[in-house]
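What follows is chain A.
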Amino acid sequence: MTNHWIDIRNSDRILIIGSNAAENHPISFRWITEAMSRGGKLINVDPRFTRTSSKADIYAPMRSGCDITFIGGMIRYILNDMQRLGPAGRTEKYNMTYVTQYTNAALIIDDAFEGASSSNHPGLFSGYTPKNGGGPGRLGGYDKSSWFYADKSTPASDPALVNNTWNTWEDLNPKCVLRLLWENFKVYDEAKVEEVTGCPKDTFLTVAETYAESGKTGRAGTIMYAMGTTQHTYGTQNIRGYAILQLLLANVGIAGGGINALRGTSNVQGSTDMALLWHILPGYLDVPTNTDQSLDDYIARAKKGKDFITPQGLAGDKTASWWWYNDDDPNYKKYIVSLLKAWWGNNATAANDFRFEYLPKVTAGDDYSHIAVFEAAAAGIVKGMMTWGQNPAVGGPDSEGERKALEKLDWLVVTDLFETETAAFWYRDGANHAAIDTEVFLLPAACSYEKQGSISNSGRWAQWRWKALDPIGQAKSDLEIIDELALKLKELYAGEGGVFSEAITNLFWDYREGAAEADPNVAAKEFNGYVWDTGEALTSFGNLKSDGSTCSGNWLYCGMYDADGNNKAKQHDPVDRSLNQIGLYSGWTWCWPINRRIIYNRASVDLDGQPWDEEHPVIQRTNGKWLGDVPDGGWPAINEAEPGSKFLPFIMLREGVGKLWGYGRAEGPVPVAYEPWESPLDKNLVTDVANDKTGRGAPGFNDPCCYVGELDMDGESWNKRGTPEEFPYVGTTYRLTEHWQAGQMTRNLPWLVELQPQPIAELDKDLAASKGIENGDIVEVSVARGAIQAVAIVTDRFQPLIIGGKKVHHIGVPWHWGYTGYSTGISPNGSSGNVLTPHVGDANTTIPEYKTFLCNIRKV
Partner candidate 1 sequence: MQDVERFRKRAIFQHWWIVACSLLLGLTGLFLFLSWVSPAAWWGWSRLVHRIAAVGFVGIPVIYFLLNPKSTWEWLKEAFTWNTDDLGWLQAAPSYYFGGPEEDMPPQDRSNTGQKLWMLVAIVTGVVFVITGFIMWFFKGSAAPGVLQAMVLIHDIAFIAGGTMLLVHIALAAFHPRMSEAMRSMTTGKATVDYVKSHHGKWYERVTAEK
Partner candidate 2 sequence: MSGKAILYDATKCTACRACQVACKNWNELEAEKTVNWGSYENPKDLSTDTWLKIEFREVGSNGDLRWLFTRKACMHCTDAACVKVCPTGALFYRPDGLVSLDKGKCSGCGYCVEFCPFEIPRIDTAIGQVFGRAAKCTACTTPGLNRLDNGYAPACVKTCPTGALEYDDRYKLVSAAKAKVEELKAIGYGNANLYGEDLVGGTHVLYILDDTPEVYGLIPDPKVPATATAWQDVIKPLGYAAVGVVGLGLLLNIMVARARIISKEEK
């Protein structure tokens, strides 16, 4: 989140889209409820009327997978307003100073750029090359050079926009970002929104106008989103849409605003911070590739394409681009060297490149994400696997395919609280376990109440948790297991040698410091970082050095400790000491970066450093000092600063301004409404490109860079693609309040199983009547990849939608069920919702497309 949970109460307009916050983030509703009691309005967009919808002021139905059209419609509404209202009107309704000064709205893009509405390449941008050959992988890729600013280091801006003298779009430079935005989004008028998404025009317009009201200076709108947004082949572009919307409405950096991801589990923020994702190192540093022959190579590659850009013609004239600040000794280098020092200790010196050689390298251009790993397992490339607190047999897409892929492994280690479906894959119904050679180990793990440590929530708050009771039986905390594993590996490598054993034997590994067991406090201090020789804890990442004198396991967490060596994640000041009590609670635990609660907060003030919203000030410049939250860069306000030092507010970005135009994403600088991999349509109603129903995806109909898996095993693909003729209904998966993730914990808790005892399939009354299905009947939901049985819930909370003139029905299935535990599914495969989902992923992150696919249904 750019903001945090409590801050939601400061919001005037709350848009919950791609999220069912009431059911899956119940505590968030405390703050939403408070915002509403203060006059805030709640808008909810969802294919299904949920418990969140029941509390919303406005509910808008939308076909699953059409977020870009819907949000695109809202963006078009605002852009249209900005143009038609004229100079005075647009300043009255929106914060044009913010839009022109704090975003790249006015900057000029390369002349060679061609948008997706160009007839040369419908649905695609300039620079596209489709994939050659078969096998799993992306449908194609882009040469993005034409997407960049015309002037690569000092992009020009359009004075008509900056000075607010323009009246028609033609008054603006044709390659001015705001005009290019209009060209891209103008197709999404309310008629198109209704045609594509099924949302009635009037409802959509009410949503658009109500949310646009948050654009007024002094008003705040927040977008709360979750997996409904991200789990699509174009999920990243969905979020880009929110960024565009929020920047146009001046909602980023202010109280009650922001782009707020509701993280899917209590510590997934912590897990991504600590780089439990393949493409990063802790603190979101780049993962090294096989082309990085040295530390300098690596740093040069990380910096490539991140040189400073100084926008011209704006009030601000300096960008921080924080990682690359200090050209001769960039912060990035300080962070990576401190990380290497933490990992290899005294063995890492300037002379040996701080043991950069020991870091594992990925092959440049390859993908090591969840889907790719399972593709590799299916192909016999991955031989062994550790699934740690993860249950891919239920949580991964295309469950039958992934369960089959597990059979190809030589060994599997499962660390979990219960014997999960993953651990039991080899004797699941239908498995020929005589033919399965996988050696399976089950390491019993402690649950969160049985161990100590920090949990980082969606708001980036690292909150320390204490141990309430000892784990049962032989269960251990994850830290203990990893510690014992690492020490044993070191011992074995030291004794027996092996390929590249020094990387392990030379690890600086001491989390016990003389005690019998590893202590999370030792790990916490290492993440925070300290002066290597003295052990003195560092109080800011500003104190990290690139000469090996400091160590830090994660630069983002540097500053968690105070000057007295106390871990601020443990502090509990319950008093709201923020300006006007906007709820920052800066003394309650600690958040990154350096306890800054609302990031990009320099955008919450005008050019003189005064808050746009006097009632909810985040920071305020007074007598040469900043009051309030930790400012996002302590430099003076733009108008106060010397020329050449007028720092722009978006300090992590090269150009210092928010990116309405995002040239770095895989499939485009701005979102285009693509269809899901399995779509009910013959033709994309926005791009006009046809659906290749029997192929593996058509660029322009589908996301042109999405990842399409194959899962070829034993002569057939386990990622078959369904056609609308065989599977006419739009399927979607989601969660229930009462169960959690793959169900290992909740399906073993009788009080929760009592509430939601069985898997369900929700469908509308019209579809049910046509299939002879009554409420409570057992039904089978099928896709090209498999089928599950569930209890039918026939309800008005799904309604048939008219899409492009034809009636489209949804069927919704929670994904919590499996075949092990106290509560199992109805069909032998556990009635796992992910039996239905395809092995395809987002173009940028390869997050699986769990939220839309084609299915059929019948009464059993």
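As a selection rule, all candidates are chains of the complex that A comes from, given by their letters.
One rule holds for everything that comes next: a contact is a pair of C-beta atoms (placed from the backbone, for glycine too) under 8 Å apart; a residue touches a chain by one contact, two chains touch by 3 or more; residues count from 1.
Quantities reported herein were computed from a predicted structural model and do not represent experimental measurements.
Engineer: With chain A shown on its own, which candidate in 1 or 2 touches it within the complex?
Structural biologist: 2
Engineer: Please give the residue numbers of chain A that touch candidate 2 in the complex, ascending.
Structural biologist: 22-23, 26-27, 29-30, 33-34, 49, 51-55, 59, 736-738, 750-758, 760, 775-776, 791-797, 799
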